[in-house]
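What follows is one structure encoded as structure tokens, with my remarks underneath.
With one protein chain removed, the remaining protein chains of the complex are shown where they sit.
Just so it is clear, A and B label the chains in written order, and each chain counts residues from 1 on its own.
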Amino acid sequence: MTSVLDETAAPPGTAERPPPPSSRWWRIAVAVAIAVAFAWGYSGLGITVDQLRRAPGNIWTIMRLSWPPDFGTVIERGAIGKVFESVYIAWTGTVIAAVLSLPLAFLASNNVVPRWVRIPIRQLFIVVRAFPELILATIFLAVVGLGPWAGALALGIASAGTLGKWSSESIEEVPLGPVEAIDASGGRWLSGVRWGILPQVFPVIVAHWLFRFEINVRASAIFGLIGAGGIGGEISSQVQFRNWENVLAVLLMVIVMVLTIDGISGAVRRRILAGSTRSSSDANRELLGNLGGFLTRRRS
Amino acid sequence: MIEFDSVSVTYRGGVHALRDVSLTIDDGEFVVIVGLSGAGKSTLLRALNGLVPATSGSIRVDGTEVVGSKGAELRNVRRKIGMIFQTFNLATRTTVMNNVLMGRLASVPTWRSTLGFWPAADREIAFEALERVGIVDKAYVRASNLSGGQQQRVGIARALAQQPSVMLADEPVAALDPVTSHQVMEDLQRINRELGITTLINLHFLDLARRYGRRLIGLRDGELVFDGDIADVDDETFREIYGRAITPDDLLAMDGSDVRPGG
Partner (left out) sequence: MADAPSDAAEPSGAVRPRKPPLQLRTILIAAGLAAATVHAARQSGWEWGSFVSVWSNPLWERFWPIDWDFVLDRRNVLDPLVETFQIAIVATVIGCALALPVSFMMSQLTTPNRPTYIVVRSVMNVIRAIPDLLLAVILVAAVSIGAFGGAIALTVFSLAVLVKLFSETIDSADPRPLEAALATGGRHSAAVRAGVFPEVFPAYVAHSAYVFELNVRASVVIGLVGGGGIGRVIEAQRQFFRYDRILGILIVIFVIVAVIEQISDYIRRRVL
């Protein structure tokens, strides 16, 4: 059994070495292009050397001034309520978006509707998604007036665009089997959707809703900055008056709010996507048992 | 020279992968290691270059202690030990050349390897390694576009680029077809002969072991149960090492007819 090597092996240095490939030049060109773009971008911002020099110092000064954070003042001013208000705005907005996006998502999926329906709906999503939520909120503020409702509406409509896109993508990924079975047995189109697609895709869609909720909580905190309700307004005021200890206090509250919601929502999302393996009667018995035990636990 | 002195390796979770193994390997030897899956073959090799930390005992390579060594000391030992893997372990999204140059990582400053400014001398070494395994024409081909046998050759070239004094091969042909397997085994034999590199090879297939091995080491449940010349090996020996009769799965060839001792 001779080795292929016996035919192709040669004393080092005498075989044909290929030249380096031309892709190197492409990569250099791209790197140069990015550098040029950066230089152009930077030059247009009018950043002076002075600003650059003083920036770290300024930031450090503020960090020093903000410690220790002063929770007392902001709590007196109702910050905790505002934090909850931001959560409510996010929740309401997400519910509105979910209700709006669910039917639209089906109308935008290629395994549910024909092209002439799907394409305009997709365009609608794109148009809606082009507007940053804050801009939408600005518009709604003009029409609805100051307050959390403008924020909730803006969030609802803006999120509906993104949720519509995500949901329709998930719907399109559903395997065709159950729908075919329903078609084959003579079921109507709506039944095909209701029983063939919906059960399979529903957990994924709910996960999308929850993820969007996490994003919206951050967005609603920002809405306060322009007067659409929530904790943002408080930060704006405190920053305006340069009360850095208050600023840090509110910032920390926002961080806690976001991390908490992220944690709960993330856990629920994972649970939904993983599914449960226990039978429902077992689960009920266990729940009632736990509740009963909790309520009747002897205090000793 | 490689010395194992009462080496034991216990993984977290309590698995005793190696129990009190002692052996000595001289420079330039060609050693084949056999044993069931889980017998400790892979652990033995990986303890040698510190990829797996030994729990107790001492492992010395050319006088340097491997057990417990860290940082620059460990890296220096690894530099002299080339390793090829069952699954080739290539960076599939980049060129063959970049993979072989990995062998020079320990010999060039970090900034050079990070930015890709390899010195000409190191490129030359990489080219020579590729020529020695006969695939220099594929130098700038993306690694994932090569066949299994070619990828393993790249792995060998990578190890050769280190200019090592020891070569470790962890089941190098397990993922290859029979023809390619023989080619790779012959490559390894040739390299050992021509360059005098001490070679340790884990093998799953007994006919390959008998055909190419010179010295055979048998592991069973983490213990060293055989250490001797391949000529002294027969089916009975294998049965002792495996703890059971030989099955066709243990042989590469379909009918076992081309099995004969040699090296």
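Methods note: contacts are C-beta pairs under 8 Å (C-beta built on N, C-alpha and C of every residue); 3 or more make two chains touch, one makes a residue touch a chain.
Source: prediction; values computed, not measured.
Contacts to the hidden chain, counted on chain B, fall at residues 49, 51, 74-83, 85, 87, 89-94, 98, 101-103, 105-106, 110, 113-114, 155, 158-159, 162.
Touching the omitted chain from chain A are residues 34, 37-38, 40-42, 44-47, 51, 55, 58-59, 61-62, 84-85, 87-89, 91-92, 95, 126-127, 130-132, 134-135, 138-140, 142-144, 147-149, 151-153, 218-219, 221-222, 225-226, 229, 232, 235-236, 239-240, 242, 247, 251, 254-255, 258-259, 262, 279-281, 283-284, 287-288.
Everything that follows uses one rule, which is that only the chains that are shown with their structure count from here on.
Contact residues of chain B toward chain A in the complex are 95, 127-128, 131-140, 182-183, 186-187, 190. Residues 1, 3-5, 8-10, 12-13, 15-18, 20-21 of chain A are the ones touching chain B in the complex.
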